[in-house]
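Here is chain A:
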Amino acid sequence: MPALPVSRRQILQISSLLLASTALPALLAAQQAPAGGRLVVAADSEPKNLNPAIVASNGVFFIASKVIEPLAEASFDGKDGLQPRLATAWEGSGDGLRITFKLREGVTWHDGKPFTSADVAFSALNVWKPLQNLGRIVFANLEAVDTPDDHTAVFRFSKPTPIQLIRNALPVVSSVIPKHLYEGTDIATNPANVKLVGTGPFTFAEHKPGEYYRLVRNEKYWGKDQPSLDEIIFRVLPDRAGAGAALEAEEIQLAAFSAVPLADLDRISKVPGLKIVSRGYEALTYQLVVEINHRRKELADPKVRQAIAHAIDRNFVVDTIFLGYASASTGPVPKNAPEFYDADVPSYAFDTQKAEALLDEAGYKRGSDGIRFTLKLRPAPYFNETRQFGDYLRQALAAVGIDAQIVNADSAAHQKAVYTDHDFDLAVAPPVFRGDPAISTTILVQSGTPAGVPFSNQGGYANSALDAIIAKAATTIDSGERTKLYNEFQKIVATDLPLINVAEWGFISVASDRVLNIADNPRWAVSNWATTALQP
Partner candidate 1 sequence: MNLIHKLMKTPEGAVGFIILAIMIGIAIMASTISPGDPLRIAGRALVAPFTDPALPLGTDRLGRDVAAGIVHGARTSLLVGAAAALAAIVLGLLVGLVAGFCSGIVDEVLMRVVDAFQIVPGFLLALAFVSVMGASLPVVVLAITLGAWADPARLTRAQVLSLRERDYVAAAKVIGMHPAEIAVRQILPQALPPVLAISATLVAAAILTEAALSFLGLGDPNSVTWGSMIAEGRNVLRSSPWLSILPGLALIITVVGVYLLSEGLAKALAGDGPAMQGKLRNGAAP
Partner candidate 2 sequence: MKTLLSVENLRKRFVSAERDVAAVDGLSFSLGTGETLGIAGASGSGKSTLARLLLRLIEPDAGGITFEGSDWLSLKGSDLRHRRGRIQMVFQDILGAFHPSATVNDALGDPLRIHGIVAKAERSSEIARLLERVGLSSAHATRPVRELSGGQRQRVAIARAIASRPSLVVLDEAVSALDVQLRNRILELLVELQRENGISYLFISHDLAVLRAVSHRLAIMDAGRIVETGNTTDIINHPSSAAGRALIAAVPRLTPGGRPTNTMQKSEPTHEP
């Protein structure tokens, strides 16, 4: 597996951290760490359903991944980018109809019952496939799970399913929950969804709504000498600007997922005792995307879309909005997914003259007031950066004679307006790349998704060639061939611009120097933190 490419700024960041002796231990994985201690972490939301087997989202994983484990976790250096968790080995059959998992032995649930293949079979068939937001796609063709013995689970599919997809999806979709607590109950309302029972390094102790979650050390964890922390507290700090202050006041030791606003990082990095870490999010890449409503006749014209792409100064976006903690996008697959990434696609350099020429060519001349046409722009409200990019895009479009009126709405209203009512011309969205195009970026351009499905193609774009490639890749077993299909996919998207990919970014963690072994895998923030330690 090749080294993961990171942006220039990231490299600078990492090397500067390497120079700073205080930050050094954090980057050396599995460093000899002191045991014990309570780690207090900022959390900005309280998911009402904490069960990662049902809700595969980063907000849930952030807390639940310490308690409930997947079959495998992402890894910087493991085979296929994976490291074993509850499964120790996996093997697909050549026809793509079976995958066999060897399961870890000697693992017990937090309530003392043994973990067996029956739990995996139950989770897969009764939870992942029917209930989970992503599992419904990945395991759509899962027919049965055979359990020849307590430590073997054989997944059987009705149609060929690419092992590449399953592998890439494992860290996200395969959280195993205990059959003995869920069987025969209403899974969606089971009390264990909020008071988690898993096999992970930490057990769920309490949740004080509005204040904190408390996880405590699992003394019987299967990992040798793991975990090293005694306790993890997720302190609820819904106000982002509050996290920086709490870190400085040493009330918390870690703020992940850019809980500290990017704009404040420059200053925070100079505060003694705090460090900034941009690693640990490589498999959690967010893409900054301009969604386009193709029902608008102006936007249905590829020239206009190209003009918009030329009007956006990606360097400004990366340097000013993301303060360098991002990189410019070339297409729908981020550079952080080297398995699929293809740089050889049409690109759109920042060039307002070209943009204006394209708009003139398309027949939309500037009016007497300098305006060509007016658009409704809806930036997603989820991140500071999406809103700021909305502000920027309005200005960038104004520069080429397009008058974009921003409509801000809260999350629910934004969701309804864009993905159900199609009440937008342009929207700014931050979709997540989840390791495989089949479960992330393709849904944004594929046609045929009914209205009401969040984060899907609701711009009315339909391209049968593109649809065909996406469909074919979903059942292509051969990894090489499947990758080629996705290369083709990237070319078409970058050429035809059903949407405009602007930038891709990971998050930033700010931590006390006392926190050790952070960012030791590409999904670190949402992994189990078994090795994370705290210097007294």
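By definition in this document, a residue touches a chain if its C-beta (ideal position, glycine included) is under 8 Å from a C-beta of that chain, and two chains touch if they have at least 3 such contacts; residues count from 1.
The set was built so that all candidates are chains of the complex that A comes from, given by their letters.
For clarity, every value in this text was computed on a predicted model and none was experimentally measured.
Student: Please state which of the candidates 1 or 2 is in contact with chain A in this complex.
Tutor: Looking at which candidate touches chain A, I get 1.
Student: Taking the complex as given, what residues does chain A use to touch candidate 1?
Tutor: Touch residues, chain A against candidate 1: 240-241, 244, 261, 263-264, 266-267, 316, 320-321, 379, 381, 384, 387-388, 390-392, 394-395, 398, 405-410, 413.
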